[in-house]
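Up next is subunit A:
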Amino acid sequence: MNPELLLSLDHPLTRLVVGLVGVFAFVGLNALVLVWVERKVAGHVQLRPGPLHVGPHGLLQPLVDAVKLIGKQLVTPTGSDKVLFWTAPILAFAPVTVCFLPLPFDPHLAPIRLNLGLVLILAFSGLGVLSLCLAGWGSNSKWGLLGAARAVAQSVAYEVPLLLAVMAVALTAGSLDLYEITAKQGGWPWQWYGVKNPLAFFIFLVCAVAETNRAPFDLPEAESELTAGFHTEYSGMGFGLFFLAEYANMIVVSGVAAALFLGGWQGPFLSGILWFLLKIYCILFFIIWLRWTFPRVRFDQLLNLSWKWLTPLALLDFALAVVVAGLGG
Partner candidate 1 sequence: MIPAFVAKLGAVCVAPLDHATTGMTLSVTVAPEGIPAAVTVLDQEGFLLEDVMASDLTEGFEIAYHLARLDGVSRLVLRTTVPHDAPSVPSISAIYPGADWHERECFDFYGINFVGHPNLHYLLLPEDFDGHPLVKAEKARKSLAELMPLSYLVDCGLAQPEAPKVKPAPVRKAAPKDA
Partner candidate 2 sequence: MQAFDPTALKGDLSAARFEPGPTEDKLILNMGPQHPSTHGVLRVLLELDGEYILRAEPVLGYIHRMHEWIAEQKTYMQFMPNMGRVDYLHAMAWNWAYAGAVERLTGLEVPLRAEYIRVAVTELNRISSHLLWWGAYLLDLGAFTPIMYAFEDREILLDILQDVTGSRLTYSYFTFGGVYADVPETFASRCLAFVRRLRSRLPMYRDLVTDNVILRGRCEGIGEMDVELARRYGATGPMIRGSGAPLDTRRAEPYGIYGSLEFRIPTYPQGDAMARYMVRMDELATSLDIIEQVVTNLPEGPIAAKAPKTLKPPKGEACFAVEGARGKIVVHVRSDGGPKPYRVKLRAPGFSNLSVFCELAKGTLLADAVSILGSLDLVIPEIDR
């Protein structure tokens, strides 16, 4: 092994390690920023300023909150299964970080080119449900149990139309590599798959909001019904990890949406990572906006929506994509 090659970024292992470090840094920083954005948007939607005093315009608020959460006592409820209880938050957070690797930030900054990037993301985000299940069961609390049961049913229901919508786009692009799918689109809106296949875009967005347990689909943690659902019994950093995982998940699905439907890093001019980040933040803003506007759907209405409406529509969309691809290709 050539040591100088190892130190340069041409070596795949170095690239991967640097990429992972970069990903962790990105996730951490973005989660903090996202917390601030959420609280500010929430505030302004509710006709109040949001965090204002800690740092200029409250910018240091998330940092201070993180310090507060770390400083809190970690309480394990009596009778809970300690292994399950403490595995759950770690299991919530760890897989999501892996999902950042295949995201096409910029063609020159790819830590690793995976030709099955899309499958990797879908597989690892499925692990998130397991963590909700463990959290609810391991808490030894009836509220947690109800939250966990709801989370599993919801996740399973919304995986199907999500996969179908993603498959429709992958079929049109002819690849499961996010970099290639992005490259097939152009910088201008009419070249995006979101405009060419708006049904898939709509279905993906709805399923993404449901998969990340965001309002109006936040039943597993429905505050006003289940006290706090699956994370009722968590305090301090345990809760912090769930919180962080939720935001990381949001960024992942926004990244996938930007790559699949909004042309990724491509822009009308100066294509690059900035365009990708801009598009991610637009989708994130939209998701946050939804949370503070709508009430929560009821559980059976949620499942009805998925099985009776989104799945047939997604199947239809997939069939159309097959036909179009067959005719075109």
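As a selection rule, all candidates are chains of the complex that A comes from, given by their letters.
To be clear about the criterion, a residue touches a chain if its C-beta (ideal position, glycine included) is under 8 Å from a C-beta of that chain, and two chains touch if they have at least 3 such contacts; residues count from 1.
It should be emphasised that the depicted structure is a prediction, and the values quoted were computed from it without experimental measurement.
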item: From 1 or 2, the one in contact with subunit A within this complex; value: 2
item: Complex interface listing, subunit A residues touching candidate 2; value: 42, 45-48, 142-143, 145-146, 149, 215-216, 218, 222-225, 227, 291-301
